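With one protein chain removed, the remaining protein chains of the complex are shown where they sit.
Moving on, here comes chain A:
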Amino acid sequence: MILEAKGISFGYKKGVNILDQVQITIESHERVGIVAPSGFGKTTLCQILSGYIKPTSGQVLLDGKDIHKIEGYCPVQMIWQHPEKSVNPRLRMKDIIAEGDEIEDRIMDGLGIERDWFHRFPGELSGGELQRFCIARALGKRTKFLIADEISTMLDLITQSQIWKFLLTEVAERKIGLIVVTHSNPLMERIATRRVVLDTQL
């Protein structure tokens, strides 16, 4: 599968575009890193690529089909930077994880999710534990592209490496395209096969 961004422009204020005519093409075996300083629209680009925001001009195409016209499960899944905001605080983890595709036990084990966490509420888990659930949730059977926006900043180094090791093998096995945003250079070097640099003309 191919994820294409064609001439994407977007601005939060009228007349001020933070993204201007962005072109990206990603194939599903690639691992692309997005590099830019803070406030240059990395997260915005991620949200546009996964169909959360409509760009003011341009299109995001998944195998030639507009991403906003896809009904039901979206093959492009994004993992957000803040896991606490990504889950409904009123639901138990087992109900949260059940919203998407069924997640295999292999994935749960690979991410180090313990069985007794399923009966807890999000408030009873740490940020790192919650983020593992969010990653697992995004790895449903129908996922073809995974967008990871600073997903490991709140994790300690050992957990970080455990999770990335698992994610990289999983992505390679299932031929899932990976788009990564991170400020950590070593991580970027290890993960990304290709980099996209958001540059400014201001």
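We adopt the following convention: contacts are C-beta pairs under 8 Å (C-beta built on N, C-alpha and C of every residue); 3 or more make two chains touch, one makes a residue touch a chain; residues count from 1.
Quick note on the criterion: contacts and distances are computed from a predicted model.
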Options "ABC-type transporter, integral membrane subunit", "succinate dehydrogenase", "Ester cyclase" or "Peptidase M48-like protein": UniProt name of the undisplayed chain: "ABC-type transporter, integral membrane subunit"
Among A:Ile26, A:Cys74, A:Leu155 or A:Ile191, the residue in touch with the chain that has been omitted: A:Cys74
Selected residue (touches chain absent from view) among A:Gly41, A:Gly140 or A:Gly177: A:Gly140
Contact with the hidden chain (one of A:Asn17, A:Thr44 or A:Ser86): A:Ser86
Residues belonging to chain A that touch the chain removed from view: 50-52, 72-74, 77-78, 80, 82, 85-91, 99-101, 123, 137, 140
